[in-house]
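Heads up: the structure comes next, in structure tokens.
Note that this complex is displayed minus one protein chain, with the remaining chains in position.
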Amino acid sequence: MPSTTDPRTRRLSRAGHDSSVDSAHGGARDHAPAPAHPAPAPDGAQTGDGTVRLIDADGVRHPDAAYDRWVEDVDHAALRELYEDMVVVRRIDTEATALQRQGQLALWPPLLGQEAAQIGSARALETDDFVFSSYREHGVAHVRGIAGADLLRVWRGVTGAGWDPHEARMAPMQVIIGAQALHAVGYAVGILADQETDERGEAPGSGATAGAAPTEAVISYFGDGATSQGDVAEAFTFASTWTAPVVFFCQNNQWAISEPVSLQSKVPLVERARGYGMPGVRVDGNDVLAVLAVTREALHRARTGGGPTFIEAVTYRRGPHTTADDPTRYRTSAEIEHWEARDPVSRVATHLRSEGALDDDGEARVQAAADAVAAELRAGVTTIADPSWQDVFADVYAEPHAELEAERDAYARYLDGFATTEGGGR
Amino acid sequence: MPSTTDPRTRRLSRAGHDSSVDSAHGGARDHAPAPAHPAPAPDGAQTGDGTVRLIDADGVRHPDAAYDRWVEDVDHAALRELYEDMVVVRRIDTEATALQRQGQLALWPPLLGQEAAQIGSARALETDDFVFSSYREHGVAHVRGIAGADLLRVWRGVTGAGWDPHEARMAPMQVIIGAQALHAVGYAVGILADQETDERGEAPGSGATAGAAPTEAVISYFGDGATSQGDVAEAFTFASTWTAPVVFFCQNNQWAISEPVSLQSKVPLVERARGYGMPGVRVDGNDVLAVLAVTREALHRARTGGGPTFIEAVTYRRGPHTTADDPTRYRTSAEIEHWEARDPVSRVATHLRSEGALDDDGEARVQAAADAVAAELRAGVTTIADPSWQDVFADVYAEPHAELEAERDAYARYLDGFATTEGGGR
Amino acid sequence: MTTQTLTLAQGLNAGLRQALADDDHVVLLGEDIGALGGVFRVTDGLQREFGPRRVVDTPLAESGILGTAIGMSYRGYRPVVEIQFDGFVYVAFDQIVSQVAKMHARTRGKVPMPITIRIPVAGGIGAAEHHSESPETYFVHTAGLRVVSVSNPQDASTVLRQAIACDDPVIFFEPKRLYHVKGEVDAAVDLADAPPMSAAHVVRPGRDVTVVSWGSHVATAIDAAEAMADDGASVEVIDLRSLSPWDADAVAESVRRTGRLVVVHEGPRQVGVGAEICATVTERCFEHLEAPPVRVTGHDVPYPPAKLEGHHVPDLDRVCFGIDQVLGRVPLDVPTVTRTAQEVAA
Partner (left out) sequence: MTTQTLTLAQGLNAGLRQALADDDHVVLLGEDIGALGGVFRVTDGLQREFGPRRVVDTPLAESGILGTAIGMSYRGYRPVVEIQFDGFVYVAFDQIVSQVAKMHARTRGKVPMPITIRIPVAGGIGAAEHHSESPETYFVHTAGLRVVSVSNPQDASTVLRQAIACDDPVIFFEPKRLYHVKGEVDAAVDLADAPPMSAAHVVRPGRDVTVVSWGSHVATAIDAAEAMADDGASVEVIDLRSLSPWDADAVAESVRRTGRLVVVHEGPRQVGVGAEICATVTERCFEHLEAPPVRVTGHDVPYPPAKLEGHHVPDLDRVCFGIDQVLGRVPLDVPTVTRTAQEVAA
């Protein structure tokens, strides 16, 4: 992928775009608590005015005076790469869902429908940037280089983290809704502190030059539901008043399990940003190019001392919340069809084909790449070793802990008892 | 006090007034965490454009097309009452501070400087409305009819609540910053639920008529510091999406102990409201008439199905955070002088005198009223009985709890032991 | 009395329906409890039946839910809160321990908090992180709360109704492993006739050892008692049911007869509820104890990944081992640290 765009292009975001308190994005709600889940309104309200979109649902590229410059370098070849990324992660998702059905995984939260939001944002990152995500960001993890077994390890129930967070520069998935937003802010504050340490001539590993603006940045992913959690609000405050180099990337996929986004907010989520003193931008989350553009802009702001940005990527979770969920209980097939027509993947194929930049051979190559990744995934899951009982006690503490070691040893002696009795237990 | 104004005057708030992300109210901050406490900027930024003010610091009444109608009924007599309220609560505050210095109270958080914010808002309430406050709202408590001993009980350390919350329709003071904002929302949701119960013909005590909009409302007080707590953000979300009849009244007194408001937010706090889908209004918190006007408007909105409002009352804490605080460590006397010049009490006296509505006799009557209340307070504190040891165990549970009663009885036997040995213990 | 065969989840559902029907001021608050019926379907159909003002889907914020419940209690309501999984209760911890637990004492009895906090609890179902916690210690230690845990469908229905009817806040634990376990349920039991919520039940009488447990481990304890019967030991099993207050009289009465106590729970051992039970029984039954009380518990580790939970959650073998220990058939083998010379010198 091309690297970040020219820092001189630093500009203001669309934080100030017009919207009024009374125009609820989920349609008007009466003042009853919890009416029976109003479905999100179709296109207009959800991706209406003020939403950045560069490639529409029909694959048509629209010029954008503000955002084109952030993707000037994305030629056909680069766009094909983004397309391939999306096809691949969709295949990963399908494959993992199948593996769950086959009993190879305990659970899987599908990303189907959110490929553009994840690929577009993750491809905007530099290698050194750090990611704090939720549990559904398999696409982001894929871009971070996490593949095969590592992606599935957690969902098979063998570990709490499938990869080394420092190697991947991505924290393990976070289950507690919103908690990771604060971790991202802390990491970003660490980047600032490193710079100051650098200035004192005692660099603890940051790549920043003395006195320069931060060159690393942090991104935190969370959902529309997460915006209701106090932790996320606190993260906004801390990031804003400390001007921390962090991007809050909210995938508004319209649902928090069975709860529509209208239960979390009466106004578009992007409105939150301004009240915390940071720019907010709303983007068509099913448009990979637009997502890339707005994320690049936000990261650039972070790197150049401009502080945090809130991005609302308007997208849709087309699958169940997890493989354990039954979405037929709370939403209609008409709604799903509505969003299928706004598919993030096919619109890029259409666009590339219309530009003569993708033919059947090219498509076949992309599918072959996806096949290969899928095969690697299937093969990978079988290589995941079951943990041993010792792992129950391992790594609870970083430093020696004689008491827990003694507890482990007592349990070992208990287990040994079965070896000496025939049959091994009752 | 006159009752609420004509419901037909329901109007939109000033939520949309102009303000930009980049205009920090506390002056520009670099992106370092925690620079050494930048002091709040003088008047301009703090009570600049968009701030509702009807009587300025010099006692001049300014017409206001939007808000005059909310205080049409406030004639000279009514304004004198507001003035007297402020003089009285200032005296209560002085007296309580003195009682603390004399060892009669364990602690006291002075309200000096915040009289207008508290009196103006509390006088906008109807008797049936319910208050959930923080710890500094002695002025509000006074208006709720809580006087003398009841006001001091908690600060003397004899109880957790100085009054019966249902009688006063005011919850006991809340120490955990921001927690009470959620309680207010819950109470407001209860009002909505009552209405629905009424419609089913099983009224649980609400005064609302079947099918009508709510006629009761709730107000929650908290400080500028509290806006950083997750609970307050959650309260905004719950109140907004449920259209709960609640007013969030934030006294921005510039400081959270030693932390300036600029550490909590880069933009005026009023900006928070909009991102949560509710109107926000910024008012000169040292102008009792303006505070009355904006609070009436907000309560009216709540009563008529318009949902929550956020009010930022810009004021100043002129005393220490509590009697245990030493503000000289973190702020200048110049700053205090700046705010003394914007005194909430004297401006009303000046105004009334300029209108010929207050003379020396009138002033003497007001001071006499304050003297009487102060005397009552001094007398009251001596009437506060010390609790008995049984109170340690009382009311922990609402229903019988044999185990705790047994624990209490065992302690009683232990205490009895001293009675039988000479000297009563070692 | 009409009984039906219901799962524990259905028993809870029946209990909630009854409570909603009995008292107009009962309201249900939680995430996904409306159209979805909760992730475990415990509230299935209730929003349809009682409407969205009484069965309320809340925004996604547990502190917000509890804080709202407190305000509704001020207004005279009896909120029943669903926390979706045990691991999500911690974000509401302050509202529970600083507000819910203390409000009645703070207001000298003027403001009761008749809030029931339903928490699907514990592991053994192969779930993801934060979905298998046993947080009972945190709440049992907190004065002002009552804490119960149910072990069968009938208790699910009846104790839940008792909890809702109680003017005190009640933490109501629903062992996830038991949601699908079936039993006969009379959902309309007259609460006046039901045993008090705080009373323990002797679910299997015995003479040699008392095993105390609650929730899903009552079944494990009964299995162990049966297995030990073959080994010539008569084991009494007590379903504690209420963890705060807990029925120390019933346990002490039993231990005075058997002379031996084993406590089984899934939460970590260190300052687990088992520690309280063992300490109290030692105080009360010192002269009757034939052996030190034994605890069979989860280890002092964060709940492990699903594939390892079999090594963490007490099972039949470990309970039997604990019984053997208290009977002196196998050594007690208490974990003991051997300090270094330097450490001993300190």
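Every chain is named by a letter (A, B and C) in the order it is written, and numbering of its residues begins at 1.
Heads up, the rule we're going with is that a residue touches a chain if its C-beta (ideal position, glycine included) is under 8 Å from a C-beta of that chain, and two chains touch if they have at least 3 such contacts.
Because the structure is predicted, anything quoted here is derived from the model rather than measured.
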item	value
Visible chains in contact with the missing one	A, B, C
Contact with the hidden chain (one of A:Phe130, A:Tyr221, A:Tyr316 or A:Tyr411)	A:Phe130
Of C:Glu31, C:Asp94 or C:Glu174, the residue in touch with the unshown chain	C:Asp94
Of B:Gly230, B:Gly275 or B:Gly380, the residue in touch with the unshown chain	B:Gly230
Of C:Lys110, C:Arg256 or C:Arg284, the residue in touch with the unshown chain	C:Arg284
Positions on chain A where the hidden chain makes contact	130, 132, 159-161, 164-166, 171-172, 176, 179, 181-194, 196-197, 200, 202, 204-205, 218, 230-231, 234-235, 237-238, 241, 394-399, 401-404
Footprint left on chain B by the chain that the document does not show	32-37, 106-107, 135, 154-160, 175-177, 225-226, 228-231, 256-259, 263-264, 324-326, 329-330, 386-387, 389, 391-393, 396, 402-411, 413-414, 417-418, 425-426
Touching residues (missing chain, whole complex) on chain C	63, 87, 90-91, 93-94, 97-98, 101-102, 105-106, 129-130, 137-138, 140-144, 195-196, 199, 201, 244, 248-249, 267-268, 270-276, 278-280, 282-284, 286, 289, 291-295, 299-302, 332, 334, 336-339, 342-343, 345-346
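Just so it is clear, only the chains that are shown with their structure count from here on.
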item	value
Chain B-chain C separation of Cα centroids, rounded to whole Å	40
Centroid spacing, where centroids are CA-atom means, of chain A and chain C in whole angstrom	36
Shared-contact residues (touching 2 or more other chains) in chain A	32-34, 228-231, 263-264
Touching two or more other chains - residue numbers and ranges from chain C	53, 58-59, 61, 63-64
